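Right, I'll just put the structure down here and ask away after.
Presenting chain A:
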Amino acid sequence: MSELLHVSNVTAGYGDGPAILDGAELTVEPGKVHCIIGPNGAGKSTLLKAICGMLKVRKGDVLYRGESLKGLRPDQVLRKGICFVPQERALFPKMTVRENMRMGGFSLPDTSNLEKRIDEIEERFPILKERRDQHAGTMSGGQQQTLAMARTMILKPDIVMLDEPSLGLAPKIVQEMFDIMRMMAAEGITILLVEQNALMGLKNSDWGVVLDLGKTLFSGPAKDVLQDPRIQDLYLGGSKAA
Partner candidate 1 sequence: AEPLKIGASLPLTGGFSIAGTKHQQGYELCVDTINERGGILGRQVELLVSDNRSDPATAINQYERFINVDGVEAVYGTFSSRLSFPVASILAKNNMVHALPAGGALRIYTQGHKNIFYFQPNAAEYVGASLAGVIADLVPEGEKPKTAAVVSADDFFANGVWSGLMGEKVMDPADGSLVRDLAPGYLAENDIEVVFSERWPEEGYSDWLNLANQVKRSGAELIVGLTASAEEAVQLTRALKTVRAEPKLVYFSQGTQAEYLEGTGSSAEGVLVHTSWHKDAPFESVLAGEPFSNTDFVAAYQEKFGAVPDEDAAIPFAVCQGIEQAIIGAGSTDNTAMGKWLSERTKENPVRTILGRFNWDELGLPANKPFLMTQWNDGELQFVYPTDEFEGVSAMSYPKGSF
Partner candidate 2 sequence: MLEVQSLAKHFGGIRAVDGCSFMVPKGSITALIGPNGAGKTTAFNCISRTTQPTSGQVLLDGKRIDQLRPHKITRMGLSRTFQISRNLADMTVLENVICQARIGGWRDLFKPALGAEEVDKAMEILDFLGITRIAFEDGSNLSYGQKKLMDLAALLMSDPKIILLDEPAGGVNPTLLEEIVGHIRKLNDQGMTVLIVEHNMDLVMRLSHKIVVMAQGRVIADGKPEEIRENPAVLDAYLGGVLEEAA
């Protein structure tokens, strides 16, 4: 079987609170782009947090290349090759842009190439080059999002999990963002993303997953998901989406 990551019947929640995820299923195949959609508060972000170790998995299991990720700390999960960009931007507000980029390479065992790699990435995102010495916290919302994205590219991980990467980006940049994502996929990096900009997300994905009520309600090729009238109605903004 060609699955890279398998989430089976996972239950998870915050603290002693109720189970937010209650039987979530997910299969991630290598080299593909997966898009999770669902209403606000469905548990999408919670699912990603559970995978990367920020939340405890109460029941069920998360298998990565057949190995369980349960009980690992986020930094350990990262070292296995799963990189997560959370929805609330995970930047260091009082470090400069450049330092933020360097932090992106923190987990690399060999940092000799780091500076060169950062230079390469900066070429692709001119704003980052321009604002190199600005504190990340003072950048505009979209700039921060760009930085967070760019930073993951330093690592060349196996799986990148993105929580709403298009959030707050200007349309032009959104397009670029998805282009980059496709490019990463082409390089063999597997992508798992959560999108509220569902049309755009699904259009640029291979596989679509619908998460609602903490459960996986639907999962199939992105095209099918896009065309399902029920899904259009419930999650894509109704008839207009057609």
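Here is how the candidates were picked: all candidates are chains of the complex that A comes from, given by their letters.
Just so it is clear, contacts are C-beta pairs under 8 Å (C-beta built on N, C-alpha and C of every residue); 3 or more make two chains touch, one makes a residue touch a chain; residues count from 1.
Note that the coordinates shown come from a computational prediction; the quantities given were computed from them, not determined experimentally.
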{"item": "Candidate from 1 or 2 that touches chain A, complex-wide", "value": "2"}
{"item": "List of chain A residues in touch with candidate 2 within their complex", "value": "14, 17, 38-42, 44-46, 87-89, 127, 134, 138-143, 145-146, 164, 167-175, 196-199, 233-238, 240-241"}
